[in-house]
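Can you keep this structure in mind? I'll have questions shortly.
Omission of a single protein chain aside, the complex is shown with its protein chains in their original locations.
Let's turn to chain A:
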């Protein structure tokens, strides 16, 4: 390459242009691009949610790790965004914080512009828009939004990292999410059981919390990234109550 384009490459190495194909084969003025850099870190954690007629139970474990080691043991993954809505987020913690900052800003802007509090449905939709905006470089965040709708009914929204969301009666997300879904299917919805409808116990808050605790205990036995403590938030019209349970610390 001619000397003029050498200096051009050196100058461009500090800009966004340095991912241009032609630079990769050039001389060592651009050798400091690490092609093995992974922008995402997996910080573990599990979140579950169970929605009832007039309540929602959302829970998370409190272990915070990276792929090699446990970093924190009392690290909550639940954020109260509105008086009656709580978001549980796991995945890449840097993305969780970045996304949370955005969501909090949008909530405040909404409430100032509209002069009224934001509803859970509006928040759920707004989160989808915020996540889809980064469709081609997503937030690696697995979200569960739990809250009461305008009529006081328990609502649970589950998301994928690019914003798809739907209302579900129960869900589990995070490292042990796939492991816990069959348990919740079995215990909350009585799927794949032979229990006739009249013998199925009603889904009360007590039962939902009990199922949640059992689920986390199960997950912490098998999954290495889940453990330490479970933090449970019970959202009702009266407010948000907290419960917790200790798990194995190994």
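Quick notes on this structure:
Keep this in mind: a contact is a pair of C-beta atoms (placed from the backbone, for glycine too) under 8 Å apart; a residue touches a chain by one contact, two chains touch by 3 or more; residues count from 1.
The rule is short, and it goes like this: contacts and distances are computed from a predicted model.
Chosen from "Acyl-coenzyme A oxidase", "glutathione transferase", "Trafficking protein particle complex subunit" or "Proteasome subunit alpha type", the protein name that UniProt gives for the omitted chain reads "Proteasome subunit alpha type".
Within the complete assembly, A:108 is the residue of A:108, A:178 or A:210 that touches the hidden chain. Contact between chain A and the absent chain runs through residues 101, 104-105, 108-109, 112-113, 115.
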